[in-house]
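Worksheet: the structure to be examined is printed underneath.
Shown here: the complex without one of its protein chains, the others still in place.
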Amino acid sequence: MSTGIAKFKPGDRIRVRMDDPPGHIRTPYYIRGKVGWVERVYGEFLNPESLGHSGDGLPKKELYLVGFYQNKVWESYGAPSQDRVYVDIFEHWLEPA
Amino acid sequence: MPRRHHDVGGESGAGPIDQTEHQLSDWEILADAINQVLGVKGIRRTDESRRAREDMDKELYRSLSYYERWTVSMETILAEKKILTTEEIDRKVAEFEKKWGEP
Partner (left out) sequence: MSDVHPVSNHLKAGEQQDHEHPRHELSYHAKRVYAIRELLLEKGVLTQEDIQRQIDYQEARSPANGARLVARAWVEPDFKARLIADPKAACAEMGIDATSLNEFVVLENTEKVRYLVVCTLCSCYPRPILGRPPDWYKSLNYRSRAVIDPRGVMREFGQGVADDVEVRVHDSTADMRYLVLPQRPAGTEGMSVKELEKLVTRDSMIGIVDALPAVPSL
């Protein structure tokens, strides 16, 4: 599904940007600022931050499946350390870590 | 900015999950269908509906049922796109109430 122009590739360590812009966004609050890895590159999709405000969604944004260890996301996560949470995140929310 | 009202992942204070399932009422089936048709016709985007729900007052969002939220967002989007107004809906409701009679 990758278009070959993706900035990140599977295995890359990333950090989710710690940002809080107004308007419609699809990056959950709990995952911002967290460090994980790119699991899959899903390809380009219309940008929901534009669509949500009646824009045309262009330019499209690269979408990634990003994995995180649960105990790196939640300080209180008491369960086995291998547990993971995966979130679909658009490229402009990611930076190298 | 604090976390927004719809963005609840990991929010503290969440209790046991109510596993009761209710049979959808006709109006809920209808709300669902109208909303889908508006999407198919390109009149509204899913992200616009989400944004309308996200912009709702927090107390209102939390107090409404699922399809009540959908109804509010549908009304917001239809008004925004100048397809119909709140006043028109109010008038139509009043018309129905007259026809249906009050208890």
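Structure notes:
Labels for the chains are A and B, by order of writing; each one numbers its residues from 1.
The criterion applied here is as follows: a contact is a pair of C-beta atoms (placed from the backbone, for glycine too) under 8 Å apart; a residue touches a chain by one contact, two chains touch by 3 or more.
Remember, it's a predicted structure, so these values are computed and weren't measured experimentally.
The chain not displayed touches chain A at residues 1, 26-28, 30-31, 42, 45, 48, 63, 65, 70, 73-74, 76-77, 79-80, 82-90.
Looking at chain B, the residues touching the absent chain are 6-11, 14-22, 24-27, 29-34, 36-38, 40-41, 43, 50, 53, 62, 64, 66-68, 71-72, 74-75, 78, 83-84, 88-89, 92-93, 96-97, 99-103.
The rule we apply is simple: only the chains that are shown with their structure count from here on.
In the complex of the two chains, the chain A residues touching chain B come out as 20, 22-24, 28-31, 48, 51-54, 73-74. The touching residues of chain B, counted against chain A in their complex, run 1, 3-4, 7, 9-10, 45-48, 50-51, 54, 80.
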